[in-house]
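With one protein chain held back, the other chains of the complex are shown just where they sit.
Now for subunit A:
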Amino acid sequence: MSRSNARTGKTLTLWLSLVLVGAITLAGVVSFVWTPFALSDMAGGRLEAPNATHWAGTDRLGRDVFTQLMIGARIALIVGAGAVAIGAVIGVITGILAAFATRFLDDALAAFFDILIAFPTLLVAMLVVAAREESSLSTAILALGIGLSPIVGRITRILTKQVLSQDYITAARVCGTSWPVIVIWHILPNIAPFLAVNLALQFGLAVMAEASLSYLGLGAPPPNASWGRMLQEAQGTVYSAPWGAIFPGLALFALVIGINLLADGLRDRFDPSRRSA
């Protein structure tokens, strides 16, 4: 394969990822102002196949599946973004702290990250949900954010240490620059591109984890539509009305693959060692 072909392929996947993520984001945003039916409107018959009125069919209660998919897109994006934001804040702060800290504290924090990472994100999230009285959208976001934070923390620590070993940091230190200034002027701008790629990957993980939580009945409670709960509810009717499971499954797949491809494309742009020009 020639170099330009490889490049076109990469551009194509980037475009594909933008289309996938863009379409789902659009659906989620539009759902705030318009959906084909009201979410709880039992407008159709029981388990109607996809048709002109109900584009993705109806569920057992006669509710429009397409409407639920749109609201589900909104929930997935909100939970994904919220969880990544919480994970990023906690992770970046602790990661940078660890990199700057004394040897002992650094080792302790690193070990702490590793131990937390050893727990599956979903398990940590389930513990957080269990600790709160009842499940809600904010609980799900908080739970997943906490679950993701050690992953972000570990990568932040490593990236920060790399930057700290550079000569210009030593120069800045010799000049007496205080460490908050070093963090803001030198470290954050340098680690941001790599961190962004990692956060995009975490976003995909968070979306999957939210679907899993909802599937287990621990996510946002009804009437919030979540793809995970749609899958769970469609489970009993998967033979007679497969669209109830296929569409949310496809939506989930499209969003996660879109985000992963996007992260890939971003890495190619930001990572000089991968730049092929």
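The working rule: a residue touches a chain if its C-beta (ideal position, glycine included) is under 8 Å from a C-beta of that chain, and two chains touch if they have at least 3 such contacts; residues count from 1.
The working rule: contacts and distances are computed from a predicted model.
Student: Pick, from "Ion-translocating oxidoreductase complex subunit A", "histidine kinase", "ABC transporter substrate-binding protein" or "RNA polymerase sigma factor, sigma-70 family", the protein name that UniProt gives for the chain of this complex that is not shown.
Tutor: "ABC transporter substrate-binding protein"
Student: Which is it among A:16, A:42, A:78 or A:182 that touches the chain not included here?
Tutor: Of these options, the touching residue for the absent chain is A:42.
Student: So one chain is hidden, and I want to know which residue out of A:9, A:189 or A:222 touches that hidden chain in the complete assembly.
Tutor: Touches the omitted chain: A:222.
Student: Just one of A:48, A:64, A:210 or A:233 touches the chain that is missing; which is it?
Tutor: Touches the omitted chain: A:233.
Student: In the complete complex, the non-displayed chain touches which residues of subunit A?
Tutor: Residues of subunit A in contact with the hidden chain: 40, 42, 46-47, 60-62, 134-135, 217-218, 221-223, 233, 235-241.
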